[in-house]
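With one protein chain held back, the other chains of the complex are shown just where they sit.
Here is subunit A:
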Amino acid sequence: MPAPVPGRTPAELRAYIEGPDPLSGEQVLRALIDGLSRPLSDRDMDGVAFERTRDRLIEPGAEEDLQRLFQENGWTDSLPVVLPTEERVAAVLAGTSHAPDEVVGTIRAATSRDFWSFTVEQAAVNAVMAGARPEYFPVVLALLASGYTARHSSISSIGQMVMVNGPVRHELGMNSGIGALGPYNHANSTIGRSFGLGSQNLQGGSVPGVSYVGTIGSPFSLTSLTFAEDEEHSPWEPYHVQYGFEPGQSAVTIFAPVRSLITAPSGVREDWRERASVLFGSIRAGGGAILLADPLAARALAEREGFTEKKALIEWLAANARMPARRWWGQALQDIFYGNRARDGVEPWASYLKADPDELIPVNEPDDVHVVVAGGRTVAVWSVLEGWANRRFGSALSGRTLAIDPWR
């Protein structure tokens, strides 16, 4: 059935309102009026109250039956999981000093849904299922305690990118080198998978068509692109230091919503500025931008292009990636995110609203441009991702940098 509202002309909308409902056959307008004024029964008026409690333990079963049960209940990412026996959960719980019954926080699939709460033990169950080792658990807790979900229900099929900074990268043997964002490191993969499985189960599900509405889905959702920054080969300060952490502290950053990853066809050559303007100008306006640079690309940007300070590179990217104002404001849902700020006089959006439709305006402000470093130092490759973190205007969608050490 075609969507009745988005992309429809006024005449089509009027025809839909005055025509038959595609499911019931009743005129949409009449059904609407009836729904507002039809008398309600006593039962309707009674209201309903119930508690959705669940047992801590599942009915004992054979391993293959339990694997099937977990799949059927929507508790997995459609891949086999490590079954969370009491012994395995206890082992993961040993990875933190926090009590099993401590409430970690709340999480929900979308702003229109209820918050569910969860304990340290419930988080540990999901870490076991993802295959995480006890020593990874503080990172998993930091991610899940954030309140951000890795299973956000949005029609635009969003994913996340998770990056770890600080000493914990080496303690856990995380990968910041060759294949950092790929399926080649146990800690990277299972920490990211724990975030995903934990999100969907602790928030009460992520069921397509019910509690997940992403039209095409996101391939980033399996492990949330989890990797470690290569602080040692970066010419700039570590990412978490930009946001108030000491280099010796461990932190994890959630970038969201991540919908795209574009890898530049060339390294850092003489045409880098032209290519960067095009690629950073092609992503969602105001959606945040991340430059993911292999250490060789980062070094070339610092030494050849003169961006010895990360801040200068960010400001250059923000100033030079532009698009016409009509395209900036014509993007779906843009008024929801920026229209009111612009009308309230908040800059730069107020000026963007006044701009001539053909005027080229910045795709992202500097606060929404991020530079991170990872890769195998085989070639000076660089990629562009869309995503927010540490915004001056926070939202349920954007991510931030979180302390890991309090969860040890």
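Here is the rule we use: contacts are C-beta pairs under 8 Å (C-beta built on N, C-alpha and C of every residue); 3 or more make two chains touch, one makes a residue touch a chain; residues count from 1.
To be clear about the criterion, contacts and distances are computed from a predicted model.
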Problem set entry | Complex member absent from the view - protein name from UniProt, among "ATP-binding protein", "UGSC-like domain-containing protein", "STAS domain-containing protein" or "Phosphonate ABC transporter permease" | "UGSC-like domain-containing protein"
Exercise. Of A:Val140, A:Val162 or A:Leu202, which residue touches the hidden chain?
Worked result: A:Leu202
Problem set entry | Omitted-chain contact residue, chosen from A:Ala94, A:Ala319, A:Leu333 or A:Val346 | A:Leu333
Problem set entry | Chain not shown, touching residues in subunit A | 3, 5-8, 10, 13-14, 17-18, 29, 32-33, 36-40, 44-58, 60-66, 70, 75, 83-86, 89, 107, 111, 114-119, 121-122, 125-126, 129, 155, 197, 201-204, 332-333, 335-336, 340, 395-396
